[in-house]
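Reading through the structure tokens given below for one structure.
What you see is the complex with one protein chain gone and the rest in place.
A and B are the chain letters, set down in written order, and residue numbers restart from 1 in every chain.
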Amino acid sequence: MASRHRGLVLLAAVVLALPWFLANKFHFQVAILIGLNALVCVGLNLLIGYAGQISLGHAAFFGLGAYVPALLVDKLRWDSSLALAAGLAAVGLLAFAVARPILRLKGHYLAMATLGLGIIVAIVINRELDLTGGPDGMSVRAYRIGDLRLRGEWTWYWITGGTLVLGVWLAQNLIDSPAGRALRALHGSEVAAESLGIDVAGFKVKAFVISALYAGLAGAMTAHFLQFVTPIEAGFLRSIEFVTMVVLGGMASTLGVVVGAAILTLLPQLLTGFHDYEHLVLGAILMGMMIFLPKGLVPSLAALWTRWRAQS
Amino acid sequence: MTQRTVIAAALAAALGLAAGAAQAQGQGPIKIGSFLAVTGGASFLGDPEAKTLRLYVERINKSGGVLGRQLQLIVHDSAGDAKQAATFAKRLIEDDKVDILIGGSTTGETMAIVKMVDEAELPFLSLGGASVIVEPVKERKWVFKTPHSDRLAVQKVYVDMKARGLTAVAIIAGSGGFDQSCRKNAQELAPTMGMRVVADETYAPTDTDVTPQLTKIKNAAGVQAVLGCGFGGITSITAKNYKQLAMTQPFYFNHGVGSKQFITGAAGGAEGIRLPAAALLVAADLPDSDPQKKPALEYAAAYKAAFNEDISTFGGHALDALLIAVDAFKRAGSTDKKKVRDAIESTKGLIGVDGIFTFSAADHNGLDEASFKMVVVQNGEFRLLK
Partner (left out) sequence: MAEFLQFLFAGLTSGAIYALVALGFTLIYSSSHVINFAQGEFVMLGGLATVGLLAAGVPLLPAALLAIVLTAAAGIALEKLAIEPARNAAVVTLIIITIGASILLRGAAQLIWGKDYHRLPAFTGETPLEIGGATLLPQSLWVIGVTILIVLGLRWFFGRTLLGKAVLATSHNRLAAQLVGIDIGFVLLLSYGLSAALGALAGILIAPITLTSYTVGTMLGLKGFCAAIVGGLGSGAGAVVGGLVVGLAEAMATGYVSSAYKDAVAFVIILVVLVFMPSGLFGRRGTDRV
């Protein structure tokens, strides 16, 4: 079995087995939030891990994915699925429109541009009080399919788990396609890739739009699951969180970013006992992991494992 | 293989922690669950609230607890983030199996969980400001709140302005939820109270200077009074800039500036500013006959002794919530959730530091308006406006 299939099967097995270890609705809620964050990271990883482009603004797409469908349902009484489609279309269009000029930039300039874009979207959501309810957020209606209302942790656990497995499968297909190999070549050297006749700009745009769509979908699902959304979901700190999840778990490792999402979602729950020391500990953990495992948790541990096996 | 080990380890850690927290119910301690914005932008609310709860739970336990049982307080820091608040509330309900919820420093955190407590049928005392938290009461069977509604704060300001013959007001508001709620109330209440909003400016709480906004207000036609909506360092900067620009219209703020830091930070700029505040802030000025005076002074002294900080009115919201909860446990004679909820709803004449609470099926805020006073800054102190 190819290693990518092994990873996918492992993920599916974890999703299937996990409910037996979850004692109550709170555990389910955390598992769902991990899954939704992981979905964002799987998409973002295409951009950061494979195409080698930094984005510090992906929460904007997450936020738009949450707000646009919620508003269409709330204000215009649209059908949930239609509103979701429209929301994703809006996210995709925005990503496509800004991708070309932004992706011409490199390194820190790109980081700043995506950061700026993200902050602007967050500020607009925050300021348009009459539309979005402003900083105090807005209630989101439950997702409806006909007369069926999707509610409760059990339902959303399976929706999230299924979507995540599907999302990982799609991402891996993309990575292993000829286009994906070109994508990886980008990370190595854009000039080299271009000289081989690869449409570098085109691929970067594609990776950007796809990663935005993953974020948008996860945003919509989060809002429908929690039935509430605030502008914080679109904010700068969320963007940083997503990038941290990707880098912490392991860039260019699809399972790695899922682990990264799990760690960073669990940390606030685990650190709450530290009270006033919480931020101190969180900062130290982030720094320590990145200093000692700069390639991310999963790739670093995998390398250790290989070395250990080779020795014994 | 490694991946699975890591995932398993993470899960085991999470589950282990959760299992440790889940204790047997029954005659153990009475559990009070709380999620507050202890850090982050709204920590001016959550920090004194958390300190107050810790201080008073300890005091109650020392004097024998409630119903012969000790109180156990579990506080989580939501950092003002509604998603964190919802997750922590879920944890308190499902995992810690608390007997009552106190918290939600902000309106956003509170609104994110009103559906959840309704489904869990758990009594919930919110510390958020907006009146939508307890309205419509029919849909908020399990939700109560202790602070005066932020609409009342604006009403108080407008009444005071009108008494001075000022009817054209300029608003300068922060972009946060607390600030914007005040701004919205000010706009909506104006026509019903015979006021006109003639200028409306915004700043971000992280701004370093608001002279451009104030200059616009200064040069706007016919501004008779200015209302500031906000909290934190930026309100001190606003007051300072106001003085720097030598603006002469009477300056009002909402209750967000009701802490000593506002006055010291403004470097003299706060002098003469008026604001509505719970009587707690000016307890020393109250007549001895006022039932608020004694508990408020006691609270101020206890807080100062424990933390070496001056009280703010926000910590008082948490104290009142705790007092209401304890009173309800006693009258219900148990921690049965339905009985406790009914006991809260039938609270009558409970003297808290924010005011006197009388809840009913139609009123889940239950606070008398008389205890919300107009206050003025005089010689660097908050004084009761007489």
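Criterion: a residue touches a chain if its C-beta (ideal position, glycine included) is under 8 Å from a C-beta of that chain, and two chains touch if they have at least 3 such contacts.
Quick caveat, the model's predicted, so the values are computed rather than measured.
J.: Can you pull out the displayed chains that the omitted chain is in contact with?
T.: So, spelled out: the chain left out of view touches A, B.
J.: From the listed residues B:T167, B:Q187 or B:Q261, report the one that touches the chain absent from this view.
T.: Going through B:T167, B:Q187 or B:Q261 one by one, B:Q261 is the residue touching the chain not shown.
J.: Using the definition of touch stated at the top, determine which of A:L248, A:A261 or A:L297 touches the missing chain.
T.: In the full complex, the listed residue that touches the missing chain is A:L248.
J.: Mind listing the chain A residues that contact the chain we can't see here?
T.: Missing-chain contacts on chain A: residues 48, 54, 56, 101-102, 104-109, 111-113, 115-117, 119-120, 123-124, 127, 189-192, 236, 240, 243-244, 247-248, 251, 276-287, 290-292, 294.
J.: In the whole complex, what residues of chain B lie against the chain that is missing from view?
T.: Here the touching residues of chain B are 39, 41, 43-44, 47, 175, 201-204, 206-209, 211-213, 215-216, 219, 232-233, 236-237, 244-246, 261, 264-265, 267-268, 309.
Assume only the chains that are shown with their structure count from here on.
J.: So, what's the distance in Å between the C-alpha centres of chain B and chain A?
T.: Centre-to-centre distance between chain A and chain B: 34 Å.
J.: Show which residues of chain B lie in contact with chain A when the two form their complex.
T.: So the residues of chain B touching chain A come out as 1-4, 6-7, 10-11, 13-15, 17-19, 22, 38-39, 75-77, 80-84, 86-88, 90-91, 93-95, 106-108, 111-112, 115, 130, 175-177, 180-181, 184, 202.
J.: Which residues of chain A touch chain B in the complex?
T.: For chain A paired with chain B, touching residues are 7, 10, 14, 18, 21, 23-27, 29-30, 33, 126-127, 129, 134-137, 139, 222, 226-230, 232-233, 255-256, 259, 262-263, 266, 268-270, 272, 275, 278-279, 297-298, 301-302, 305.
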